[in-house]
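A single protein chain has been removed from this complex, and every other one stays in its place.
Per-chain residue numbering starts at 1, and chain names A, B, C and D are given in the order in which the chains are listed.
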């Protein structure tokens, strides 16, 4: 007899969550397969999922592809590391010192919305089409994500917790380490996850627009060559990279935030 | 060999390391071919191709010395010249075939479009890859020549790869595209209504290789060798279309069938100065240089 | 007085430094600040503002508002329901990682090339911080507060509007704020495709036509715009989250 | 009638496993006022949460008027031990008290009247516009009490509701709860640490053992229904009863039922 799998006592919660997680992408695949097949969109411009998959299959065999993935990930990882480190340090210093916070607020607000794409000429000027250009854009864009989250996180410190620390005469460093940091940590994680994908977006965009080596350039080449399935395949690879990065971040977050409300209990629906 | 700081880095064995900013499209096939054939290494040039998306990314790279040479269309170079960007062309890049209906770029419409001739484009929505550049000025000239009124054409900016879809979807009435999108639209049943490069000027020079004024002044020898190598490549490419089609596969993803079918441009070694003058005139007419007038002589070698 | 000093102090110092350091600049792409400021006045005339900045602003606001509504709504649903979260999270992460510029062609397939497309591009890019922060905020609502709501039969819409959203509001605000600056970035990106007016379009045109001082003046205008918008945002946030800031400051300052 | 049958609750989180309640059975008649006492950490709060339908028991059932409780039943109000966190910091005192009434769809005038009346009864007239975090601990706790009282519940669960208020206010609030109970005949289940308070307030006192928790003992408080702070507490029977409860609790802490005879 058929039984709904979500009631199958043989499945653990984890497995069930995993299955649900697959349902979403599966639905997306079906949609992309169906839309062009049913003629709802022209399959020359959005080919069915199967053809995209085939193009991806071909591409997986080439060294060029892996080189591009490697280049993109390298730019992403270095850029993200710099941005997160800088964002956290600057955020905590600024957030913890009210005077600094007030004095820098307007400048931060001014610099933040300057689109990183506007920095392209500057990047090319400084670094040509090397990794440096990508890094400049990635760091600039990802930095703000982390910084803002850290600033909000620092502001969220429970006054009583902070007073407790002060009453035991924790020094500034100990207060940061034991009160500020744990409180801000959930925000930092959100910031890092935001920054991780923004960094990926910017890495690919930079490659796309400037032409630095990486997946973005491959996408641009595929696009200008009219290799539509390949273009979508590469876009999908970008997306999959994002999913993988997020998964890793989630696992790490769960480990570090076992005490936090969002992890310890679920809001009953 | 050179010693100037801005020149290519000189390797220990007297070889110049040279970076060229190019757009990875059909137009630059000769330089890739020439690299394969050793035309550059023969002249002690170790060539690296850096791909950039259009002049906006390449020109600053050349000016700042990140690239020694770059590839750009003539109108962009003319615009740069009017703004006193310190650059100078060093070699021809690519030219129109000069044959109406058989050029590597043109204005396309869908099969069932009411637009029959270039004159019908008047009052319509036409996509070009970049506004206020070589595309719209030459398309206007086509319309003018066909007896239409180019003033109220609405030009929409749309990267070439996106144009076929937009055209098929009816988002634009006509699209100016180049190869390989030209073949793509044709394959989908599209019709050519104007060969704008041909209409603009006979044997129009569409693009050129350039360098910074600084490098041109400091390392004339390197520039000379580069120009020679490019010219040899252009000539070779002109006479070996099959090899051109083959080399396209190495730096683009154009599939083999399309590579066989596309119309290749002409690769003369001389920049057609008359056609550049025409481009300058057309641009001035359409107001893309602002108040200034380009000094063609200052730009060309 | 003191506030003004705080707001203007650092920017003035930085601008002065830029002015002095760039004064003798020979670099074509980094002209002296004086020249940039001169061109600022010439470039951004009232006509220009009306023709380019206003349409951009309208797209920006439409996209931002839509993203805010969508992000909060979806964020609440996803945050409240573990199953929904498990189902949609991978897909969302997938789309989040795709750079908007490569998606524009796909969006154009469905939304055409008008303002609709640009608004969708903005929504697509700036919905993520709102969504993510809402999800996190909703998940972190204090358990005792939720129990209180349940015990008193505060359910349905009231539970949402009176308990969950206010409790998550500080974090939602963080997301909205980040979304604002991303929205501006995407406004520029979206105007790189099929546009014929707009601030982003104009800046890109300046860049392409080598009008470098004008381009810099556009970037400065973008910064100013972002600054003004974020000031407005802070004003609104300050009012909406008065309780929160009060709560945090209560013991410290009073 | 409230029936708690073989209730068991085990908290599991990671490797740590705590048996908060082992096997609890008792009933509370409608309109009764029962005080629950027991050592700290024995599971009183856990029990109250299960009764309110906020926590799912590991085993056993809770029934209210014959219906099994799965979520918070209508007409139930609860005062949480964590009074500070149970108030919504984004609402003024007035809004905190009024919100549940809005949910009950009471008309505006009735709501206003109830809010004023109860805030006055707990001695907080004049703080309507303040935010909870602008109040002292005891004041916050009284806001939480006012909220529960204004709700006019048919069942009222209170978890150490007077822990943070001073002796005098506490006495006043005790009388308030008794008056309310007598007037509206609500069923009250009241957790306290104060044995005198339990005896003074309750019609019955249920004593819980220390962990693993079972019902240690139960007595009916046979003091007259009319009680007042001075005379009732001076009553020799009061002293007898409180001594009995005290001894049972002592025994509970030692971990076995007292062998002394029941009162």
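Convention: contacts are C-beta pairs under 8 Å (C-beta built on N, C-alpha and C of every residue); 3 or more make two chains touch, one makes a residue touch a chain.
This structure is a prediction, so every number in the text was calculated from the model and none was measured.
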Candidate in contact with the missing chain, chosen from D:5, D:45 or D:61: D:45
I'm checking contacts with the chain that's been left out. Which of D:142, D:178 or D:227 qualifies? D:142
May I ask which residue of D:84, D:100, D:153 or D:202 touches the chain that does not appear here? D:84
In the whole complex, what residues of chain D lie against the chain that is missing from view? 11, 13, 16, 18, 37-41, 43-46, 81-82, 84-85, 129-130, 134-139, 142, 160, 163-170, 193-195, 246, 249-250, 253
To test your reading of the contact rule: which positions on chain A touch the chain that is missing from view? 158, 160-161, 163-164, 166-171, 174, 178-179, 182, 185, 259-260, 264
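Quick note on the criterion: only the chains that are shown with their structure count from here on.
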Centroid distance [mean C-alpha coordinates] between chain C and chain B, Å: 37
Distance between the centres, which are taken as Cα means, of chain D and chain C, whole angstrom: 49
So which bits of chain C are touching at least two other chains? 27, 29, 105, 109, 142, 150, 192, 207, 212, 247, 250
Pull out every residue in chain D that's touching 2 or more other chains. none
So what shape is it, when you link every pair of chains that touch: line, ring, star, complete or other? other
